[in-house]
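Everything below concerns the one structure shown next.
The complex appears here minus one protein chain, its other protein chains still in place.
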Amino acid sequence: MLPVQFPLSTLIALPWLGALLVALLRRTSGARLVAQVTSLLALLWTAYVWVRFRPELSGGLQLVERFGPWIAGFDVSYYLAIDGLSVPFLLMGAVLGLGVIWAADPRQYALLLLLEGALFGAFLAVDLVLFYVFFELTLLPAFFLILLSGREEAGPIALRFLLYTMVGSLLLLLAILYVGVEAGRAFNNGVFAADWIRLIREYGPDLPTQRWLLLIFALAFMIKAGLVPLHAWLPDAYAEGPAVLVGLSKLGVYGLLRWGAPLFPNAWAELAPWGALLGAVSVLYGGLLAWSERDMRRLVAYGSIAHMGMLFVGLAATSREAWQGVVWLAVVSTWIVAGLLLLLQDLERRSGGHRHPEAYGGWAGVLPLHAVAFGLLLLGFIGLPGLAGFVGEWLILLGAFRSELLGSTLYVWGAAFGLVLAAAYMLRLWERLFWGELRNRPSGPGIRLLIPALLPVLLLLFGIGMGASYWLRRSEAQIGYLIQWRAEKAEQLGSDSRVERFLPAPAIPDLEGKTVP
Amino acid sequence: MQVVLFGICALLAIVGAVGVITARNPVYSALFLVLNFFSLAGLYLSLEAQFLAVTQVIVYAGAIVVLFLFVIMLLNLRPEDLPRFRLDRTGPLVVLLSLGLLLGVGMGIWSLLGASFPQDPQAQAVGTVESLGRALFGRYLVGFEVVAVLLLVAMIGSVMLAKRRFQ
Amino acid sequence: MMPQWTPYLVGLPLLGFLLSGLLGLLWPRYRRWEIGIGVLAVSVVALAFLLALGLFVGLPQEELPLRVVLYQWIASGDFAAPIAFRLDTLSLWMTLIVTGVGALIHLYSIGYMRGDAGYWRYFAYLNLFIAAMLLLVLADNLLLLFLGWEGVGLCSYLLIGHWYADREKAFAARKAFVVNRIGDFAFLIGLLWLFREVGSLDLGVVLDRAGAIESTALGAIGMLLFLGATGKSAQIPLYVWLPDAMAGPTPVSALIHAATMVTAGVYLLARLSPLYVLSPGVLGLIALIGALTALLAATMALVQTDIKKVLAYSTISQLGLMFLGAGVGAFSAAIFHVFTHAFSKALLFLGAGSVIHALEGEQDIRRMGGLSRHMPLTYCTFLLGALALAGLPPLAGFFSKDMMLTAALGSGHEVLWFLGLVSSLLTTLYMGRLLVLVFHGAPRAPAVSRAHEAPAVMRLPLVGLAVGAVAAGWIGWPDLLGHGAWNWIGRWLSDSTADLEHGLSLGLEALSIALSVTVAVGGLWMAFRLWGRAGLEADHMLQRRLGGLYALWQSGYRVEAIYERLFVRPLLQGSAAPLRWSERYIAGGLIGLASRSAFFIGSGIRRLQTGLLSLYALVMLIGALGLLAWFLWRSL
Partner (left out) sequence: MVPAGGYLLVSALLFSLGVMGVLLRRSAIVMFMCVEMMLNAVNLSLVAFSRLLGDPTGQVLVFFVMCVAAAEVSVGLALVIALFRNRESIDVDQIRLLRG
């Protein structure tokens, strides 16, 4: 059977076919049914892929689907595969897609399904050019989704989002072309090379080249991820746009894990302290701004910037535990933040459009299910042990605390302090919305099917939180391989310690009195 | 015979072309254009492309120039409406560039300048109606049909454009 | 009894939570079925208590410690944290306290919370609280302990905010959680550090390898974990949440103060005592902090007018004493005090709850008085609890307190010992004051005459706890009597805690005990004289005599204002303006740069589109010429 033979292409095609069908259907109810069934099928199909995936194999790619070359004379092919790195992200996309689509407006269905398919594509592609194509393909539906939100400011916000991410993307394209050409010269008889495995195994530019290429890659991915100080598109887009954007921003993290670190191992080691610094700054910056933010969806957006900072601390730490934490926190944080945004959207509608928490109060009594869902997501957000958010955060902090690349544990202190801030501002939000005297009794209709749409997320919140080792095992081998491979390759190209630093590491003393050489 | 025909027709074609460019009144331009087209038809004859020569006369001189003339009459331009040359600023540059073009093309065909046409009967029969017909209704049938559709579309388009006031 | 039953200790209350919570959430009719909810909640905790008792009786002391592994929780790289329970004398003892006292409080709550709209919610949270505390106590892995640690924080948040419609109560709940989170932050870093040094967080491994840790790292880890403990156990500098936590229903206060949550810090110190005894500096600091907390909290308790606040500050003070005990190396004595204190403090809170219940929500002791006639049973039990807490022999509090004070004296911390003694004196004073102002004298409010005894379901726990408050101390007689032969608790716990041995001469010990007894008796006599005669006037007199000092006590040493000014305001308000600025000009500037450069380039290119047809043609010509030139050049 064709779908079983090409399970990964099916995963991409399924939402796209759904989008086509939705676009063709005139009747809203029919479109809703198609969209919901499609997103459910996508989740089930992801589960099927999940089952066929064999987590114990490291280094190799599984369920490979390769056709090509695409362009005559270039070794660029339609090349899909999964490994321990992409499988968690696939799950993230499928669960996010289900939640967002079930809770969506009918006019958003087609765009959301398009976006879901492109997101799967970006996670599945192991060809650099194909990855870029899917990476960019996510942008247009996102742009139109922000436009569709219908607020007055939606236009400029969508345009700024588009332009800003385009700046990074264009630079990324140039860097990708450079990498492909140079790698082709190095090992592919001068033919443009884009194959992930061969790139990370055989392409090793010298340090100055690595440095600039990594800077460009990191710039593009940081813009996508919304890391301070490149985050300016994010609060507005989260506040006005659809919740699915949260998943989009994780492409930045995924891109760095898949391409950034293994391709440029020495520059990665050199720039890691700076990444951790930006990450720690993001945690505190996002947290403090969330505290002083009055618009509730922007508040959550700033909170997600803090999460993103945590992810970057883990990325920079470059150890097996830290990257495991990064993968799973990225996955879980997406669900949590998207779920919170959806819930806030729902509350906003029920209250008649109030965006400030002061207009609410005491809603726990009238909307108990919402209160429970919000509370659980909130607790996951602030990293309560036992819920899924904690697993990633703990592993990141653990890895970063022991990391030799970072040279200081202060990043960890900063990142961990973000958890205190998170508790403060999230609980204040909770208190304003759900506690206190009943104010502004909910009147309008909310989002249909919101609670069922969030149910998988809530279950996974517990499932991953209490049974983390099962989930971590999926990605363990491949991430271990990446870590080991990066270190070996860095050694081969000139070891981490012997790197002549172009950028001195930030002069942050360690508490134990050691300073970075 | 061929030499004479070529000489006269080439000369007339160039005179016609210069006339088209320099004539102030578009009616004169159109008449010079006819001259140019006719002499090209003569050149085709000298190349033994009889079918094309006839078509040239019918399509260009017969249809297109007449269409030009119709439009000129229809617009009924007064002499003061007639736009002038634009020799003021870009004129010299244009002339220079055109000469450059001529020079470039000339250089490009330099090696062909002395080539003589083949004289075997098969080569001479290339321009006959039969040979062209075989090509048109054989290898180029699809193109031929497409051109037919194109003409239909053009007809409809021009009717639509000329009919309504154009916003 | 098989140790395999251990997971059910945590599982039973958890099951109760899930049942009550889910049924109540999804089935509104269930919410009104108070008997069912109450019986379910009480029975799971009671069953857990019976289970713990079975384990306690059924497992010979020689077989401990035991490790019961459930499954792997988090594992990645060389980090692994299993869901595993540790059964040893310490955890078993704590389990007994938590489930025993907890079950009585559950029982009491059935009556206290009758008719409350959030009945199901309350009992669900209460069960979860017990489950989290048991997890904390039984965890064999410090990360699992952290799960329980944060879990009790969450439950305290939910329960303090039980009556959430009141904004102030909601705020008190958040304050408790956030202040706890600050401690948890330090705790988390401490765990990270510990893992880096030891390579595992399993208790067995950690305690085994504690000696191999480099001393500065060990000190830092000890400090960080201790800071976490100050958060949970309401010590200086993180005690500020506890007095506000009185916003919750009174049984919750009893639960937080007696059996769960605040004892977690002491438990942690005892649990990690082999680690702490290796860094005397940290121990000294712990003792100092404990003594200071005991003293300061006792002074503040003396001037409170809210019945529950008196008890709250009293808890802080007693916890300070426990930290003092732990700090001088008498970990088992500290745990002993946790045990005795659990009975007396739970009793006092539940008694206070009965009083509040009878007075229809009145909590101000200035509007009470003379209640002993209307509520004889409550009075008797409250009296026993107060006397036990004040350390009157042979009631429970005396033995444990004395054990800690003698240890302080024996370890050479004479100043700290003296501070402890002073806070004991203050304890007797404020307990006496509370007793007199609430139960003796003439009624100061009309509601008093309508007061009546609480229903049986609330009286029963009072009696049970009173028995404990009287007799709980008899398991640990001082060394003076029988040379430690009668100190059963010390021997029981010594398997798990690393107490420092002090060779205190019998004479000094006798002196210490005599002083304690004198202080207890004298203090009570003074309190009864002072407040028994003058009633409220005594407060005013004290206020006049002490002047500024009294005001300082009333304002809680202005600690909250100082924190507000030193930390909260600079961090939050101070950062707001610069952050807004950077949002606008740095982050916003970058995005502006991107969009503006796009517009700039666009407008530049736009100018090329003149609309002049002939210009376009000219450009085309130039382009064609360029191409021509290129081809000619190539062919050359």
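Order of writing sets the labels: A, B and C. Residues in every chain begin at 1.
The rule is short, and it goes like this: a residue touches a chain if its C-beta (ideal position, glycine included) is under 8 Å from a C-beta of that chain, and two chains touch if they have at least 3 such contacts.
As the structure is a prediction and not an experimental result, all values here were calculated from the model.
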- Contacts of the hidden chain among displayed chains: B, C
- Where the missing chain touches subunit B, by residue: 2-3, 6, 10, 13-14, 17-18, 20-21, 26, 29-30, 33, 36-37, 40, 43-44, 46-49, 51-52, 55-56, 59-60, 63-64, 67-68, 71-72, 74-75, 77, 81-87, 90-91, 94-95, 97-99, 101-102, 105-106, 109, 112-118, 122-123, 126-127, 131-132, 134-136, 139-140, 143, 147, 150-151, 153-155, 157-159, 161-162, 165-167
- Note on the structure: Residue list for subunit C contacting the dropped chain reads 605-614, 616-618, 621
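Criterion: only the chains that are shown with their structure count from here on.
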- Task: Please categorise the chain-chain contact pattern as a line, ring, star, complete graph or other.
- Result: line
- Task: If you tally contacting C-beta pairs, which comes out ahead, B-C or A-C? Let me know.
- Result: A-C
- Message: Can you compute the centre-to-centre distance for subunit A and subunit B, using the mean CA position of each chain? Integer Å is fine.
- Response: 63
- Message: Roughly how far is subunit A from subunit C, centre to centre by C-alpha average, rounded to an integer in Å?
- Response: 37
- At what distance in angstrom does the C-alpha mean of subunit C lie from that of subunit B? 99
- Item | Contacts with 2+ other chains: residues of subunit A | none
- Query: Which subunit C residues qualify as touching subunit B in the complex?
  - Reply: 614, 618, 621-622, 624-625, 628-629, 631-632
- Over in the complex, which subunit C residues touch subunit A? Could you list them? 25, 71-80, 143, 146-147, 149-151, 154, 157, 161, 164-167, 170-171, 173-174, 177-178, 181-182, 184-185, 188-189, 192-193, 195-196, 216-217, 220, 571-572, 575-576, 579-580, 582-583, 586-588, 590-591, 594-595, 598
- Once bound in the complex, which stretches of subunit A touch subunit C? 159-160, 163-164, 167, 228-233, 285, 288-289, 291-292, 319-321, 324-325, 362, 364-365, 368-369, 372, 379, 384-386, 391, 394-395, 397-399, 401-402, 412-413, 416-417, 419-420, 423-424, 427-428, 431, 434-438, 466-469, 472-473, 476, 480, 511-512
